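I'd like to ask some things about the structure below.
Only one protein chain is missing; all other protein chains are in place.
Letters A and B name the chains as they come in the text, with residue numbers starting at 1 for each one.
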Amino acid sequence: MTNQRKRLLSVKGIKKSFSNNHVLKGIDLDVYPGEVHVLLGENGAGKSTLIKILTGAYQKGAGEVYWEDQLVKINTPQDSMELGIATIYQELNVVPQLKVYENIFLGRELKNGSRRSMLNQKEMRKKAGEYLEQLGQNRDLADRPLEELGIGQQQLVEIAKALTIDAKLIIMDEPTASLSGAEVEQLYSTVESLTKKGIAIVFISHRLDEIKRMGDRITILRDGFKIETLDVSKTSTDYWIELMVGRSLDEKYPKKSFALGKEGFRVENLLVDGTKEPVNFQVNYGEIVGVSGLVGAGRTEMARAIFGADAHHGGEIFIDGQLVKIKSPKDAIKAGIAFITEDRKNEGLLLDQPLDFNIALANMKMFRNSMQLVDLKNIRTKAEEYIKELKVRPSDVELNARKLSGGNQQKVVIAKWLCTEAKVFIFDEPTRGIDVGAKVEVYRLMNQLVENGAVVLMISSDLPEIIGMCDRVLVMSEGRITANLPIGHATQERIMKAATANEDSASEVMKAATGG
Amino acid sequence: MKKRSTLLAILCTGVLALAGCSGQSEEGNGSAGNTEDLQVQMILKTLSHPYWKSVEAGAKQAAEDLGVSVEVNGPPSEADVIDQVNMIDNAISQSADALVVAPSQPSTVANVFDLAKSSDIPVLLVDTDADWEDKVTFIGTDNFSAGKEAGEYLASLLKEGDKVALVEGAKGNLATDERIDGAKEALEAAGIEIAAQLPADSDKFEAAAVIDAILQNHSDLAGVFAANDDMAIGALSATDQAGVQIPIVGINGGEEATELIINGKLAASVAQSPFDMGYMGVENAVKAINGDEIEKRIPTPIKVVTEENAEEHLQEIQ
């Protein structure tokens, strides 16, 4: 059906290299008006580079770009914008301190006709309200400071911005990565209404279920090559994965079950900053416990409180039934807790330090020799062991962490915590933004940890991942645990219901959940 | 590739900058050093002030007249004391034939002067003296005489029994103290009454405040002597504000003060001779190298700048 229509964007034989590193080796891509075109590929396959060429951030090395069948040159972001291409990055391009309408018109402010230097705020407010209304929002939103909005609404502001430039193509780079379930639903319907207007969407995502739901066509990239473009509805996700990784994966979720052991970790009456009701739960040996909930439900805050990273008010933590006092991350590490944070770059790694230093960082004590000096050779040997074990690529321990892809960076963070010889592992969104191959490796590693006698707690917003990998799931809402479900009883619907529970309905859900 | 060439460009620029500046100085050295091999190194408090430029000009003039080579150096500011010591160090290791120094902080130069002595390099001081036994001489204004001349001029404008105020520099500043002593002697000899004598730290605003206070107690004040120009100018602003017109005399003969003399605002200022300090510094350095006998203390000329000769003086210092 699409073939009869006029192509909106067509790129042919795009190549790009950085010094001698060939990132794109000849990409073809056609995008038709009104379609949702998904780009799928492992990290480093060339998706981001392709997007950056289309938005004018990079210059292409070779190849041609056609816009509505006209050969065009995109040299600057300005060129791209003038054609009608808008991009919504994972990290939103907004100014939190400004109001919504000011953000929408940022850089393209409307001026008063007579006095060119004066801003026409009334008109901007009105127009912004109209665009927001088209996106199913209240027009009053235009006047609120952006920082008061949730991530989902901030994203809508970016989409409204795209509408103001009459964008015909909106590129979205992992738009759902930081959204909660309800916000994701909102985005789906927004995308639907955009495509109805004939706007094309180029969509980057790692979430296969989401692609299945939203996408019309899918283009799979691998190692800088375009592998194939497929109709989403006519092909299976397993086939995509096979094309994407170049081999078939045994399983998406390589879950291994072990015999449930005794209690390894228990949290009692922990009051997380800003919540009224204390948190209580325990994790046994032999199981992986998931923590689900919407963004802002207090999952990360709870983990940070357990770890002593932020102040917490009361509450006790037991490891192997023994009370441990935790006032700082130092205490937590001493007690045998590892915390693999959500944000690798800002909380996990020293990006400009070599891998061996990163790996040894949380347990430097172990590497001190009799003179109290750090044994550099020992660090190196140990780091090399972990790098080999976790298959970190490239495997050079002297390389700075910045040079690695997201998946490999995550492995280095995990290696750092393995190096502390911890007993309790708290993973916070361990697979966010990493490719399918690396995800499977992270899952296998969790299995291995459990097998070797560690306690594993995994915070995740990815429901299939929770259902696929965990034995039990805790659901949080507004800083409280609203459900504690064995995985056999946990359906996506049940989890979502508990995750959206408010204070009144909480006990009811709790009852229903544990009862069912 | 691109990065490498950029790096190269940076390095080249640096080298060229060096080459450019050294080229100039080599020329300067060449023309002066040919006639004779003697080399005098002059290190001043700084070169970034008209007063010191004038000392430098005097030294260069002497170099030309005597056919010796002179290098004049000084740190960016008078506060860069250690920089100045380093410069003296460098001059010694370049085996200069004589050193002429105006120390920024007289207490800091003794150690490095000892070093010069052990290398048999004669050391002369200009403008500011230092407490170091082996100096050849100190060439500079005789502050007592400067004060005395200022006092005599002020007395000539007044009559016996008139009251004057003396504005001192910072407590413990030898130069300004000597000027005050000189002025006091002259004024008292003429039968003028010293109504008040207060320190103002060589600062304009402090001096204005001091004179304000004195005028409160002595409405019949007939004249002011300030130990430098800045304080004289400060005193003037205070008397102007009070609507009093009395003669004010300062010391230095600087540009601002000279212009105020031309405008009839200040009565006089006793000018020092920075040019002569530079000239005599080099002249005596050559004598010292030749082993001639030199006075331990050589005063440089002073000149009372009044309405009569102010125009002429202004042209000279500019």
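Basically, a residue touches a chain if its C-beta (ideal position, glycine included) is under 8 Å from a C-beta of that chain, and two chains touch if they have at least 3 such contacts.
The rule we apply is simple: contacts and distances are computed from a predicted model.
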item	value
The complex's invisible chain, by UniProt name, from "Spore gernimation protein", "Na(+)/H(+) antiporter subunit B", "FtsX-like permease family protein" or "Monosaccharide ABC transporter membrane protein, CUT2 family"	"Monosaccharide ABC transporter membrane protein, CUT2 family"
Contacts of the hidden chain among displayed chains	A, B
Touch criterion as defined above, residue of A:N112, A:Q353, A:T381 or A:T491 at the omitted chain	A:Q353
Touch criterion as defined above, residue of A:S80, A:T176 or A:T341 at the omitted chain	A:T341
Candidates A:A362, A:I434 or A:I459 - the one touching the absent chain	A:A362
Sole contact to the chain not displayed, among B:P50, B:P76 or B:G191	B:P76
Touching residues (missing chain, whole complex) on chain B	3, 6-7, 10-11, 13-15, 17-19, 21-22, 25-26, 28-29, 46-48, 71, 73-76, 79-83, 85-87, 89-90, 93-94, 105, 107-112, 170-172
Residue ranges of chain A at the interface with the undisplayed chain	18-21, 223, 307, 309, 328-330, 332-334, 339, 341, 346-353, 357, 361-362, 364-365, 368, 372-374, 376, 393-394, 396, 398-400, 402-403, 416
